[in-house]
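My structure is below; once you've seen it, I'll send some questions.
With one protein chain removed, the remaining protein chains of the complex are shown where they sit.
The block that comes next holds chain A.
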Amino acid sequence: MSTAITEKRPSTLRGASLPKWSPYAIAAGSVALGLGISAAAGLDSSIQWVLIAGLLFVLGTYAIAARVEGRRQAKDRVATALVWVAFLLAVVPLVSLVWSTVSRGVKVLDIYFLTHSMGLVADSEPGGGIYHAIIGSLEQVGLATLIAAPIGVLTAIYLVEYGRGKLAKAVTFFVDVMTGIPSIVAGLFILSIMLMFDMQPFGFAGSLALAILMMPVVVRSTEEMLKLVPNELREASLALGIPKWRTILKVVIPTSLGGITTGIMLAIARIAGETAPVLLLVWGNSLINSNPFEGAQQSLPLYIYQQYANSAGSGAAYDRAWAASLTLIAFVMILNLVARGIARWKAPKTGR
């Protein structure tokens, strides 16, 4: 009985709706139309047809949905469409960057390339490798991390756990200012000190400049992570009669360890690509120099720059530059993966 009645009455909960495949159809249609329009108008840049297609997709979604489903659903669909278009616009350059680096970088990237320096090879000739640059980068970035990570983490602990009053405000202010220091200025700062003592370029000078750049990033990210630790945990620990420093060491830091390491890894990734201070302070070197405290060194970003700048358009140098870029990206990527791994491994456990 009751089913018969409900069948007759039009449902107020169910409205007309577009089929599931309609967004894809609209997308395909707008891409085709975009291509058509730009061909007809003689536009030859691919950016133009992509933008036209994106615009058509959003407008088309609204028009069709408004027709069939009504205005509220149409707005909903437009919001979704906008998110998708924005997502694609953001992802396309990223993917194409990775793609061109990989496709051009693999040409000369092999074991030989990773294990030889440019000592016997002129910049315009084929051959040679980036061993000296990898050594230099690892040492400079490693030393910078050894300096910046402990100072940064301790500063953040001070700010979150102890900092009250004027000193904490001053520290926060300086960290903010340091975040905005351009890398070349950090380089110049160290250079001016080196000139005072009449020193020659060496790797550790670059590490100092990189540490200046890295420190505020570590402070900021660690601060955010420590603030996420609920106060209740600190109080629970203090109420057990555990001293404050042990509470910080054994309760607060373990709880936020994943986040803190992620922040440090990302800061390392950021300074690994810095060129300007390295150019000023470490100079670059085509020979292997594994002593960061004496003599010019090479580093990956600097190597890339010099292969382009010093080789007078030689194809072999360009290939090497791309291969070095690929190595650098791979390094950053691995750091990111490691950071994620640690974050997941160290995250507070909730399972049974």
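A few notes on this one:
The rule we apply is simple: contacts are C-beta pairs under 8 Å (C-beta built on N, C-alpha and C of every residue); 3 or more make two chains touch, one makes a residue touch a chain; residues count from 1.
Keep this in mind: contacts and distances are computed from a predicted model.
Missing chain, UniProt protein name, picked from "Electron transfer flavoprotein subunit beta", "Sarcosine oxidase subunit delta", "Phosphate ABC transporter ATP-binding protein" or "Oxidoreductase": "Phosphate ABC transporter ATP-binding protein". Among A:G15, A:G119, A:G142 or A:P243, only A:P243 touches the chain that is left out of the view. Screening A:D76, A:D176 or A:E235 for touch with the missing chain picks out A:E235.
If you put the missing chain back, the residues of chain A touching it would be 164, 230, 232-243, 246-247, 250-251, 254-255, 257, 346, 348-352.
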